[in-house]
Each structure stands twice: as structure tokens, then as C-alpha cells.
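With one protein chain withheld, the remaining protein chains of the complex are depicted in position.
And now, chain A:
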């Protein structure tokens, strides 16, 4: 009894939140400015758990911010700049209205501006923090740099984005840190590993955009403003780590090489340097002239047991990495007119190849089509008139697939006019027992160094007269293999993926094989015993897991069978067609 009655909505979650409009009034900003400020400072709206309580009994949907966030915003010096800008606009409008042109000029000279450096520093206290968050910045800058200069956004922004993206690509070329590429219908996905961080970004195709109407360009421009600042600082730091000059300068040697006589035809003087940089065909100048490649050895530590294994694994990984980085080293490419120059040049240069293109295509081509030392020419048309004998004519997909496979794939599948094998996504990682498309299986086998003994496609194309029963035999064996695979998987063994039937199984040959077999049997026995010794609870869990695995394998097998059926039908169709032709 007694005491004052507690009022509603004066404590608890109602006091922790503030509506957007109230926040805006508290900061004395217009809605557009408020939105801009929130984006720049990285303050996002928050959905309260109990909306009705926060909204003082009303259930109307509203945008809420945390009150503490808004209080934090009150300290931001940029808020004052925004207000100043508001006043500036008002004065300018007034001066215009009164036709005071000197006044307009004076006001324009004293236009208030602001910097975002301190915000970047505040949001990303360390460099690695910033690098982790660069995905967005990259995608946005690449997107904006492809915009046409039609007034949808500021031309200066477009130019800045272009400059930053060119710097980024040059960095990747120099540091050789590109890992994966995926050409999708939306755009090209890239993945790079920079200072241990995996960075993924999306680059739109170079075609004209249709500007969607339901996108808020102002919001996007604000994001870009923030991201360009962040991106520039990151670029600076990255260039510093490689001892490169920032802003990037071409090597004096390559600069003289690139000095074309018709330079002014390509671009204006002010633009041609950026164009040359964006051609990516030359190396960059360094602060300290050092040896091109420093072999950085992993430090050796005395280690035991598991550590040792880890170390070995790491060492192996690094070696593989280095091998991948040198994937195209020593090869000389020539890009035809119809292939996407920028992406291909970027990728090829990232793996150490030499690239050139036609003079009319872009600035920066270093050699001509007629160069005899060219090893590969990338062509994307059904046929070409004049062919040189000492070079491969391949389709552009070869480059992308080779990068993803971390090895130079056989060029035969990618020759001119050949139906290409599917372009698989390198971003998919199949788990144990998942369905793996046969192309990928083949690729894995190739990576292991096995030669593909039998090639389905070749079989299709060349050996029409092959006996049917042989095919059947193969089918049978394949089915058997599948069954075996399923059994093995369900037993929980790590599976050695084999796609080469007819190869002599190692345990069927002599005493060596026997030994291996015995070992395996022993292992299986141990496992069975372990299963028997399990507690009831664990057993239950184990059974469950096994059931799940079996299910996935069953599904995978179903898919494989489906694929087989599909291929069979297509094969039959082909045969029919051929028969008709004949």
C-alpha cells in the first residue's frame, strides 16, 4: 500500500529506444541528413523485442533506434557540418533569388565540406578490422565505376571509384592473391586472399546498366562516399606493405615501353595515365628497388605430434599456393577483340602471364598478334581465318576454369568451336556424401595427377561404332562402383574418390596388396568393436548420424543415376542425329 503509482512507459524497454523522428528532432537534422549520418557512423535501426511496450501501447510499425546510439551521435562533429551546409544552401538560395551574383560566388567559395577520416578510424580501429569489412566497399566501388556518366550520380564519384578499383586490381596483380573466379549470369565473382582474409566481391559486366527505379540512389551514394574513403586508406596501407609507390606509378622501364605514338588518340593526357594503369599490363614502381620475388620461408619451430602434422599440412598448403600463383608464368597470351579484356587481363596477370591485345582495343598492349612467341590466343568466336601453328586457340572459359582448378587444364576441351564443359562454381564445397557432378569428379582426379584414361566426351564424339555391350559393361561396373561407394561411405570411411574403373585395384596384386588389405580389415574390425562398446545414448546418436549419411548418399546416388539417364538419352539422340546425317 501507499507510494506513488508507477507510470507506464517510464522505465524498461520504452526508455531504451527512440523513434526515428524523435531522434531526428533531437539532432536537429532533416531526414535525409539523419539517414546520411547514420550510414556514415554505422548506426542501424533496431527491432525491439517487445514492440508494443516500446511503442507506448501502439502496435504501428515504426523505425526505432537505440537511445544510446543517438546519444553517441550527438557528439559527432559532422552533425555541425551538416547544419552548416543547411544554412549554406539557404543563403545560396536567397542570393540566387535576389540575383546577387557576387554573393553567390563568395558563398560558393566558402562551401562547407567535411572529412570522414576520423569516422573511419573510429569504426575500424585496426587495419585488419577495415580489411574484413572491405567486401561491401569493393562491390560498391566496382559497381559505381561502371556507371555511365549520365548524371544518375556525381561524375567525380565515378572517377574516384574507378581510380580506387584500378589501384586494387594492380595490388592484386602485384601480390598475386587472387584465388577464385566465377562467371555468373549476374556478374563476375572474385575471391582473393589478402593478408589472410578471404575477400569476395562482385563485378558487374561492362555493359550499360538499366537503372532500376526502386533503388534509392542517395542512400547508395552515401554508402559509396564512406566506402571510397575506407577503400583509399586500405589501398594506401596495402601498397605500403608491398613497398609500392602510392598513388601507383608504372615502372620506368614499362612506362617507356608503353609509350605509344598514337597515345593522344586514346585519351586525354590527364586520363591516359589511369587508362594505362587500368590496362594492367605493366608492373608498378616500388619505393625500394628489391628483388622481384622474395622467397619467404615459413619459420621452422620444433614441434611434436599434432603440431608437427599441422605444420606439415600448412607447409604443403603454402607450397600449393605458390604453385598456384605461378600458374600461368611463362605463358604469353593474346586477347582477341571480342573477349572481356579487363577481367581476363586481370586474372591472367594475377597468375603471372604476359598479356597483350589489339591496339584498337585498349591502350597498353605490349605486343602484336603476329608475335611468334605467343603461346595462347583467347578467342570467343566460332571460327578464325588466319591461324598460327605454334599457339593454342582457346575459349575464355579455359582461363577461369584453370584458375579454379589451380592447374592448367587440358586445352583440348576448350578449343575453338568445341562445346564447353560446364563452368562449375568454385564457391561450392561438397561435404562428404553430397552429390558431386561428374565434371568435378574428373577435375579432382586430374588434380591428383591421374590421367583421365577414358574420356566420355571423346567417346561420344569419336567412337560411334563402339559396341553396345561394352557400354553396358561399363554401366554395370559403374553401378557396382556406386554401390561399393555407398557401402564404404555408410561405414564412415573417408572415401577415395575414383572415377577410373578398370584400373587395377592395388590390394588385388601380390603380397603388397595383401598387406594393405589386412590392414584395412583390421581397421574395420576395430571400428566394429568400438561401435559395440558404445553406450546406448551414444549408439543412438551414432545410428542417427549414420542414417543421415546414408540418406545423403542415397540422394546423391539417385542424382547420379538421373544424370546417367539424362546423358544416355542425349547420347542416343546424338547417335540418331548422326545416323540421320549419314
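The rule we apply is simple: a contact is a pair of C-beta atoms (placed from the backbone, for glycine too) under 8 Å apart; a residue touches a chain by one contact, two chains touch by 3 or more; residues count from 1.
We take it that contacts and distances are computed from a predicted model.
Novice: According to UniProt, what is the chain that's been left out of this complex called? Choose from "Autophagy-related protein 13", "Alkylglycerone-phosphate synthase", "Ribosome biogenesis protein NOP53" or "Cell division cycle associated 4".
Specialist: "Ribosome biogenesis protein NOP53"
Novice: Check each of A:428, A:524, A:541 or A:572 against the chain that is not shown and name the one that touches it.
Specialist: Residue touching the absent chain, from the options given: A:428.
Novice: For the chain that's not shown, point to the residue among A:154, A:249 or A:442 touching it.
Specialist: Within the whole complex, the residue contacting the unshown chain is A:154.
Novice: For the chain not shown, which residue from A:25, A:50, A:68 or A:106 touches it across the whole complex?
Specialist: Once the missing chain is taken into account, the touching residue is A:68.
Novice: Out of A:235, A:281 or A:553, which is the one that touches the chain we can't see?
Specialist: Checking the options A:235, A:281 or A:553, the one contacting the hidden chain is A:235.
Novice: Name, in rising order, the residues on chain A that touch the hidden chain in the full complex.
Specialist: 35, 39, 42-47, 61-63, 68-69, 72, 75, 109-118, 120-123, 126-127, 129-130, 133, 135-136, 139-140, 143, 154, 156-157, 159-160, 163, 182-187, 189, 200-202, 204-205, 207, 209-216, 219-220, 223, 225, 228-229, 232-233, 235-237, 240, 246, 338-340, 380-381, 395-397, 419-420, 422-425, 427-428, 435, 437, 439, 559, 562-563, 566
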